[in-house]
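A single protein chain has been removed from this complex, and every other one stays in its place.
Right after this comes subunit A.
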Amino acid sequence: MIPEFHYRVRWRAAGAHPGRHASHRTGGGYEFAGHQPFAAFPDPRNIDSHATLNDPFGQLMVKTFRQRSAIPVFVLADLSASMGYADKVQVLAEFTSAAAYSAYRSGDPFGLIVCGETIRWDVSLPLRWHKGGLPADTAANLARIRPDARSAAALEAAVPHLGRGRALVLLVSDFHLDDAFLESLFDALRPHDVVPVAVWSRAEYDALPDWGLIHLRDPETGQRRRLFMRPALKRRFRDVFQARRERLRELAVRHGAREPFLLEDRLDADALTRYFYET
């Protein structure tokens, strides 16, 4: 079963396509918008007798309503080599299919843009109403992919492909990116509602061995380091990741994104729903 979460945005959509989210558009709905002369909105069903009688010019007045609209939902995925650690790709695939399914269930169009050094169009999806969630072949491709890009530079290049209207952008990454890049990325994404989803694994800090010699290789930079693990060093790892989390939150909030959602090891759809209702 595909997990499903409910997302909520705190802004009014601009799209004309009817959907689930509050909108600027006047149209069929239950949200009262105001009174207009009948000439402007010639819909006899909505003639308001009170307003007509109160009108000093004696015009026929109609009630207008705001419709509910669909919003574009994008998953913007980072596929740099660091995402190859542990089973982060599986978590990414799982999250993407959950997001696509949730968008389908909310009646929103869904798009997927996967970025390494360049945009990986072979596993990306254009913005469409995808019936039943993520197409099976995309899901399979995504789960099979082995991240080997040296950077996630294409994330910034993907911003123009998100369209002009405001969209909900789920930025899925492990956020092992340098701060300057993140700042300019958040700035470029400012027109959109950005939810940073940090995919981390406990194996990066909590599950490290207490004692022993480990030899680590950074797949992006090729840097190697041999470490003598001991409880003090493990504690340092934990502290570094905690500090990184704080730093990420500060960066996101300062540059107009939402607070980061931490996806640790596996997707908890209910936690994500709760997150959307809290922020």
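One rule holds in what follows: contacts are C-beta pairs under 8 Å (C-beta built on N, C-alpha and C of every residue); 3 or more make two chains touch, one makes a residue touch a chain; residues count from 1.
The definition used in the following text is that contacts and distances are computed from a predicted model.
Participant: Would you kindly match the missing chain to its UniProt protein name, picking from "NADH-quinone oxidoreductase subunit H", "Response regulator receiver domain-containing protein", "MxaC protein" or "Simple sugar transport system ATP-binding protein"?
Facilitator: Answer from the UniProt record of the missing subunit chain: "MxaC protein".
Participant: For the chain that's not shown, point to the residue among A:I2, A:A33 or A:L227 touching it.
Facilitator: Candidates A:I2, A:A33 or A:L227; residue touching the omitted chain: A:L227.
Participant: Looking at A:R8, A:K63, A:H161 or A:R244, which residue reaches the missing chain?
Facilitator: Checking the options A:R8, A:K63, A:H161 or A:R244, the one contacting the hidden chain is A:R244.
Participant: In the whole complex, what residues of subunit A lie against the chain that is missing from view?
Facilitator: For subunit A, the residues touching the absent chain are 81-85, 88, 174, 176, 178, 201, 203-204, 207-209, 211-221, 223-229, 233, 236-237, 240-241, 244.
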